[in-house]
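Shown here: the complex without one of its protein chains, the others still in place.
Right, chain A next:
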Amino acid sequence: MAPSVNDASPPSTINDAVTENNLQPFFVLQKGSVRKTERKLSGTGKTRRRIDLSPELPKNSENLEDEMEEEKMSMRMEAFEFVWSKIESTIKDVLREINTSVFSEIQSWVHQSFDMIRSLGTPDFPQATRSFPIITDANSKKLFTGLVLTKNMEFVDDLLTFEELGKHLKAQGCHVANLSSLDFTAKNGIGGCLRSLLRQFLMSTLDAADISILASWYGEQNYNNPVVVIVDDIERCCGSVLSDFILMLSEWVVKIPVILIMGVATTLDAPRNILPSNALQRLCPFDFTLGIPAERMDAVVEAVLVKPCSGFSIGHKVAVFMRNYFVSQDGTLTSFIRALKIACTQHFYMEPLSFILRDLVLEEDNWEFEIEQYGLSPEVTLKHAFNLPSYQRVKMTKVTSESLAHALSELKRLQNQWRAVVLCLYETGKGEKVRLLDLFCEANDLESYNRREFDACTKLEKDSVSSPSSRQGPGLIKGGVICEAVRLVRDLSTRQLGKLLKIWENLTVGIMEINGKVKELQSLLKAEDGKSSKKDLIVTPKRHASRIQLNIEDSKSLGDKAAKLLECMVRDYMQPIECIPFHEIFCFKNVDKLRSALIGDPRRRIQVDLLEFQKLLHCNCCIRGSNALLPSMHDTSIMYNLAQEHGDLINLHDWYQSFKSVVLCPSSSKMKSRPSPLPKKRKDINESENRSEASIQARFCRAVTELQITGLLRMPTKRRPDFAQRVAFGL
C-alpha cells in the first residue's frame, strides 16, 4: 500500500511512539515544557500508566517490576513485529493476486498496440532521429492510450497498483516509465515531465530535456520493445501540460512507439474535462477496470481476519468502527490497514500475554503452551491469565498451566468452526453483493450470538420441534447479512445449490459434524437430480403443471433443508471470539483507544487540554485540584479559560484586564502581605512594574496569537478593532 502504511508507526520506534506521544494527535503546549514535566515524573508516571492497564499485577517492588516490564515489553514488541510482518505480506499477496488478470489484459493490449504501431513503418536510425514527422496517413499520429479506471475517488490505494503494473510490464520486456501527477505541474511545464521521463529511461539527468533524445535512445535499443508511459492520476495533472505532452508524443509516435497508460480515478469524463479537443483526438483510448475497493477490502478481510493468518483478531466493536470508518469516512484500503496496524500495536502494548501470538504463528498445528520457555515466572503469568474477565465469567477448573493450554487449543478449535461458517455464509451471499466486512461484523457480534442462544433455548422449551413454518431464523437480525444469506439459500435452484454445497463441503473439511451434514444433503440432492432427470426423460413432450409444481416443491424443500443447515451452523458453530475464554490474548477490543488514535479529534483535544491542563502537567501548584486560575498556569490556558466567560465577541480590553489581574493579583497580594523591607526602593519597584506591564502585554499578545493559530479565535478586524471573535464553541 501507500507509504503511509509504513510510516504510520515504524516498528523500530514503536516503543517511543507509544509511550511518548501516546498516539495523541498533538500538543498545544510547547513541547519543551511537556517533556520536562514528563521527565520529572518519568519514574512514577510510566509505572502508574502501566499499572492502570493491568491492575492485577502484584506490586511488590517497583524497580524489579520495571525491569520485568521492560523485558516483557521487548518480547511483546518482537512478537508484534513478527505478527505484523506476516499480516503485511499477506495483504500484499492478496492485492497482487487481485490485479493479475487486469495486468495480463493490459499487457496483451500493449503488445497488440505495439504491433499496430510497427505496422505503420519501422524507421531506421537516421530516419528516426530526424525532426520532421514520417507521414503515412492521418491515423499515424494516434497515441494508444489505456485508461485504467481505479473506481475510487481516493487515489492512495492505487499508487502501489501502478507501481506493480510497471514492474509487471517491465518483466515482459517493455520499457516503462512511471510518471505521477507531480511531474505535470504548471510550474515545471512540459520540461518537467520530459525530464523525469528521460531520467527513468536513460538513467541520467540531462540539462535540456528534448524528446529527440528519447528517439536516439530508442534507436539504440533496436526497436524491439514497446515504450510504456504510465501516468498515475490524470485528475491531478495540469491539463495544459498533459495535453502538450500528448501532442508531442503523438508527433513522435512512429519513431518512438509510446503507449500511454493513464489512471482515472473518477469517470471517463475526466480526460474529457481536462484535455482540450485537439489533444483528445490524438488519443486512441481503451479502458480497463480495476477491482472496486469493496472487493479488495473483502479479499483483505478474508485473508487477514477470517482465514488463519496471524492469530490476531479484532472484537465486534472494533470491527464495526473500522467498517464505518471505511464506508462513511475515508474509503481507502490504506487507512483500513493503518487502522488495523494501530489496533495491532495497541493490542501488543496493552496485553501482557500477547507474546503468545508469535508462537501461534510459528507453529500452526502442533502448538503446545509452555510458560517456562519464555523465562517468565509461571505464577504471575497464570495469575494474569486466569484473572482475565473472560475467564472469570466461565470459572472452569483449577489454575494450572495444562488447563490454560487446553483452553487455548479449545479456543483455536472454536475459531476454526467460526471461520468455516463465516466463509460458508460469504460464499452463499457472494453473488448478491454481500460484503464480507459486513458479514464479519455481524458474525463477531456477541449480543446477537447471545440472543440466538437464548432464542434457541426458549424455542426448545416451548415446543421441542421447531415449527417449519417460521421463515425467520432463530434470533437472526432482520435485514442482517446472515439472514439475507439464509434467505438466499432458500431461493436457490437445484443446480446452484449443488455448486454451493460443493463449496461448503470443501470449506468445512476440518469439522466433522457439519461436513457430514453437508454430504448428506449432497447425496439427497443427487438423488433428487436423478429423479427429476428421469422424470424429464419420461414426460418430456407434455408439460404437466402438476409435475412442475412438484419439482418446485422438491427443490424448495431441499433449499429449506440447506437453509436449516445454515441456520444450524450459525447457531451452533459460529461462536464469536469474544465469548470464548482467554480471547483477550488474541483479540483487540478497545475501540476508544483506536478511535482516539485514528481520528484524534484535534480541535476538541486542544480545547480539553487548554481547559484541563492539570491532567497533563502534573505540576505541584495545580495538583491541589482547585479550578481557580493561578498565575503559575500557562498563559494560553489562562486566556482560554477567561474567554469562556465571553460570548461571541471578546472585548480585548476587558480580556487583557482580567488576564493581568490573574497574573498579577495573587503575587501582588503576596508581595503586599510580605512586609516590604526597603521602602526606599520605590523607584525600582515602579520600574519593575513598568517592565512587568510590558512583559504582560507581550505575554498577552503571544497567547492571543497562539489561540489564533490553533483556530480557536479570530483576530480583530478593521471594522471592529476592539473585539476578537471566538470561533469554537463547546467541545
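Quick note on the criterion: a contact is a pair of C-beta atoms (placed from the backbone, for glycine too) under 8 Å apart; a residue touches a chain by one contact, two chains touch by 3 or more; residues count from 1.
In this text, contacts and distances are computed from a predicted model.
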Chain excluded from display, named as in UniProt, from "Origin recognition complex protein 5", "Trafficking protein particle complex subunit", "Sm-like protein LSM2" or "Translin": "Origin recognition complex protein 5"
Given A:R323, A:K341, A:R358 or A:K589, the one touching the chain that is not displayed: A:R323
Selected residue (touches chain absent from view) among A:I117, A:L179, A:L197 or A:C441: A:C441
Of A:P226, A:P271 or A:P352, the residue in touch with the unshown chain: A:P271
Listed residues A:M68, A:V94, A:L120 or A:L247, member touching the removed chain: A:L247
Option from A:N99, A:N152, A:S196 or A:T710 whose C-beta touches the chain left out: A:N152
Sites on chain A contacted by the missing partner chain, in the whole complex: 105-106, 108-109, 125-127, 129-133, 135, 137-139, 141-142, 146-147, 149-155, 189-191, 202, 204, 206-208, 210-213, 216-217, 219-220, 233, 235-236, 244, 247-248, 251-252, 265-268, 270-274, 277-278, 280-281, 283-289, 292-294, 317, 320-321, 323-331, 438, 441-442, 445, 447-448, 477, 479, 591, 595, 599-603, 708
